[in-house]
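All protein chains of the complex are present and in place, except for one that has been dropped.
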Amino acid sequence: MSSPFLEIDGLNKGFGGLKAIRDVSFSLGREEMIGLIGPNGAGKTTLLRLITGILKPDSGAIRFKGKKINGHKTWSIVNQGIVGTFQNMRPFRRLPIIANVMVSCLSPRAMKRGEWVKRVEAKAMDALEFAGISDMALEDASTLSQGDLKRLEVARAVATEPELLLLDEPFGGLSPAETDLMGKSVKRLHKGGRFGRLHSEGPAMIIIEHKLQQLMKIVERIIVLNYGEIIADGPPEEVVKNKDVIRSYLGGGGI
Amino acid sequence: MLLDIIISTLINGSVYALLAIGFSLIFGVARIVNIAHTAFYMIAAYCIYFITNSLNLHPLLGMLTAIVLVTLIGLISYKFFIDPIREHEAAVLIATIALAMILQEVMLLIFTGDFLSVPSLIKGYMEFFGVRIAFQQLLTIGVALVILAAVWVLLRKTRLGLAIRSTANDREVANLMGMNVAQVAMMTMGVSVALAAFTGAVVVPLTILNPHMWMHPLIMMMAVVVLGGLGSIKGSFVGAYILGMAESLVVFLIPMGSFLKGSVALSIMILVLLIRPEGLFGVAFEEER
Amino acid sequence: MGLIGFYLRKLFTVFKGEVLVLPSRVVVLLFFLTLLLLPVFTRDPYLLRILILTSIFAILAASWDLLSGFTGQMNFGHALFFGVSAYTTALLNLHLHLPSWGSIPLGALAAVLAGLIVGIPSLRLKHTYLALTTLAFPIILLGVVYAIPNITGGELGLSGLSRLSGSRVTDYYITTILMLGLCTIMWKITDSNTGIIFHAIREDEVAVRAAGINTTRYKLLAFCLSGFFAGVSGGLYAHFMRIAGPSTLEVSMSFQVVIWAVFGGIVTIYGPVGAVFILVPLLEFFRFWPEGRMLMFAAIILLILLYMPQGLLPWLRDKVEKECPRCKIRNIATRSTCRICAASLD
Partner (left out) sequence: MLLEVSNLTINYDKAMIINDLSMHVDSGELVSLVGPNGAGKSTLLRAITGLVAWEREITRRSVGEDITIEGTVKFEGERIDQIPAHKIVARGLIHCPERRRPFREMSTYDNLLAGGYLLKNKKEMEENLEKVYQLFPILKERSKQISGTLSGGEQQMLAIGRALMFKPKLLCIDEPSTGLAPMIRQEVFDSIVDIRKLGITVLLVEQEVSTVFKMSTRNYVLSSGKIIAEGTGKELLQDEIIRKTYLGL
């Protein structure tokens, strides 16, 4: 039996006294695109940071294509094909936007792929085009609005041409129309193909999002976290009807 | 020998502790790396020399004047040269370096580069297991410990101390508790410089005055602060005596030791930091890798 | 003949369009020309000596900027690279009788090694901790230098190195051309892809890692590169002064480098170079009052910083040039429209 694409097994993580992630296990197929939802402080972002290696788990295992990757450095995880965005956006403020993306294009993974594209700038430009902010390529990142910073985050992640993409609130701060556009781009990315000089592997995705309506349009499966535990896992239509989910989202009273 | 080591550990350690705590205070409250800190210590020492030798006044009076005067100089230079560029870290850094150079050069102009000394406050010595211990040494250790205790009381028991500690912990929340953060920074600078001046006053009879005398204590003070953990008063205290002892041991036990004392102490600091990057008593936060 | 004329005209057009349009580029051109042509007009040994030393320090200041300005790895012990290279060069020259063209590169390699050693703590330490730790390295070495005087010459240092070359003018050309060349290389490095990663590491190291870049490698690279350039300047210094003494390792030397770089404006490369060419001759000029020259020097730095905390040269540059809001091309301040995209500048 072949091992699953991404397998998370009994993951635990605590900060001081608080257990942010407790005994989380799930697996993800190569073609899957899942949503990760839950109230604030449920541990969604922590889970993503554990997978990308920015945080170290206390116990448990993360296996990518059958290989254990927890304990690896962040950059080596990225070069194996997993990349994530930051929820609280961490642009290089005093660099132009294009340079922000060029850093990702300069990673060994991105450099190895697409031998014929030696121009990093061109590739970075296409990543910006994909995220819809290519017209601002020369502005300093510090001048961007929240929504544009979100798109910059996405552009930076996409530029490494990942096989597993972890998006932390990609629609945050976007207007409804922009959200639609971004949703479509994400879907297209998932299908794979070319975006100019940028090549998409058709990455598997985990998307954290509060805008459920948009999320449900693009994902086939949703995992709900609350207090660091998985309380529901299934197709969107089922999950939103789940009593536990409604309670955790709107609190004890229900509607 | 053992007694010599203990005495010199106590003296060096106390001096470093006093300097390091002053340096830590202003770093903690205003994030200023004040390179000129030990330069204030130096001018306090010169002040005392001037008052006792040139004006022939009592050393105690000299000490008091020195402390007041140096604190004033410190506050003025903070107000005019450091505060306006506070938010530019690199600029603040070389502003303090330039300040230290200015103080050094002014002292060179007034007193020349000659080695000068100040007579002891009390003469005489006692013998203890065949080792001579000057009363001045004991006095210095005693006064230094008293001042350290006074600083502790200031920080723990007074309103200003509360404000200083709160501001060092979290500037914004301190603001929310009704503390005027800018004013607290100013007062902390005053306390910090006064401590440097006190230190100068305490050790002046034991050292030789020279306009370059601020360099070695500066380096040791910084090593102490980093070793103990930035912003930790307890760390500065413990770190000071550790490095003070390391210096004394090297000086007394190794040939050519007086050349190597700084090297050994600093190597200890680097080794500790490689094992504990946040220093001995620093606070480590969840590491992002 | 016509072909040569064509190329000359073409060259002139490029020159007119690319160099003469910007005051900063004209200044750089004049700077290069003045330095290279100076000995044609004067061979005053005192003037040449000052300019040689200025060139040597310019390399040093620029190398600090390459490391601390760009990657943000504050190095308070830059004298280490300078001193290590100076001593290594001196030892090689005195004992193995290596000529200067052999000893200086080897000295620089020793400085690269020093860069690697200092770089290791930087992998775990950040900000002020790193700055104060790097301060310690040259002092540790200085203690060792004093402790083994029969090898290092103790307080007197190692003297009697062979001359850099036979004549003062040749010395001048060697150092100036090396300075111009090395600084251009440094500027090119910071302008390259590697430079972008350096910039990014300063801004947010974790985010760089999350982009798949091995930051450890790049930080060590920065330390080594900076060590190399500082090492070349240390070797030149030892051969030119014909002595390698403890002063090359002292704290004041490290502070001096930081002062030059911050005064000129960090993260520019040209800033520190310009600052050295202003400050070192200025210090010489102050010799009319020898006792007070350091005092005046420090006072000037303090006062200028009050008005331009981001550094002198960037401040001046912003006065004479402005950036087009649309295409980000720089224009002379007197223009009202951008020279490339014709957008209005205001």
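Per-chain residue numbering starts at 1, and chain names A, B and C are given in the order in which the chains are listed.
Here is the rule we go by: a residue touches a chain if its C-beta (ideal position, glycine included) is under 8 Å from a C-beta of that chain, and two chains touch if they have at least 3 such contacts.
All of these numbers come straight from a predicted model, not from anything done at the bench.
Peer 1: Any idea which chains on screen the missing one touches?
Peer 2: Hidden chain, whole complex, touched shown chains: A, B.
Peer 1: By the contact definition given up top, give the residues of chain A that touch the hidden chain.
Peer 2: Answer for chain A: residues 16-18, 39-41, 142-146, 169, 172-173, 210-215, 227, 240, 249-255 touch the chain left out.
Peer 1: Please identify, in ascending order, the residues of chain B that touch the omitted chain?
Peer 2: Contacting residues on chain B, toward the hidden partner: 86-88, 159, 162-163, 165-166, 169-170, 172-181, 231-232, 283.
The rule is short, and it goes like this: only the chains that are shown with their structure count from here on.
Peer 1: Along touching chains only, what is the step distance from chain A to chain C?
Peer 2: The fewest steps needed to get from chain A to chain C is 1.
Peer 1: Using CA atom means as chain centres, which chain is nearest the centre of all the protein shown?
Peer 2: The chain sitting closest to the overall C-alpha centre is C.
Peer 1: Sort the other chains by how far their Cα centres are from that of chain C and give me the top one.
Peer 2: A
Peer 1: Give, as an integer number of Å, the spacing between the C-alpha centres of chain C and chain A.
Peer 2: Here chain A and chain C have centroids separated by 42 Å.
Peer 1: Quick check: how many Å separate the C-alpha centres of chain A and chain B?
Peer 2: Between these chains, centre-to-centre, one finds 50 Å.
Peer 1: Using the touch rule from the top of the page, what residues of chain C touch 2 or more other chains?
Peer 2: Within chain C, the residues that touch at least two other chains are 206, 209.
Peer 1: Mind pulling the chain B residues that touch 2 or more other chains?
Peer 2: If we look for residues of chain B contacting two or more partner chains, we find 288-289.
Peer 1: Which residues, counting only chain B, touch chain C once they are in their complex?
Peer 2: Residues 27, 33, 35, 81, 84-85, 88, 90-91, 93-95, 97-99, 101-102, 104-106, 108-109, 215, 218-219, 222-223, 225-226, 230, 256, 259-264, 266-267, 269-270, 273-274, 277-279, 288-289.
Peer 1: Under the definition above, what is the set of chain C residues touching chain B in their complex?
Peer 2: Per the stated touch rule, the residues are 120-121, 124-126, 128-129, 131-133, 135-137, 139-144, 146-147, 206, 209, 251-252, 255, 258-259, 262-263, 266, 291-292, 294-295, 297-299, 301-302, 305-306, 309-310.
Peer 1: For a test of understanding, state which residues of chain A touch chain C in their complex under the given definition.
Peer 2: Answer in residue numbers: 52, 54, 73-76, 78-79, 83-84, 86, 90-96, 99-100, 102-104, 106-110, 120, 138-139, 156, 159-160.
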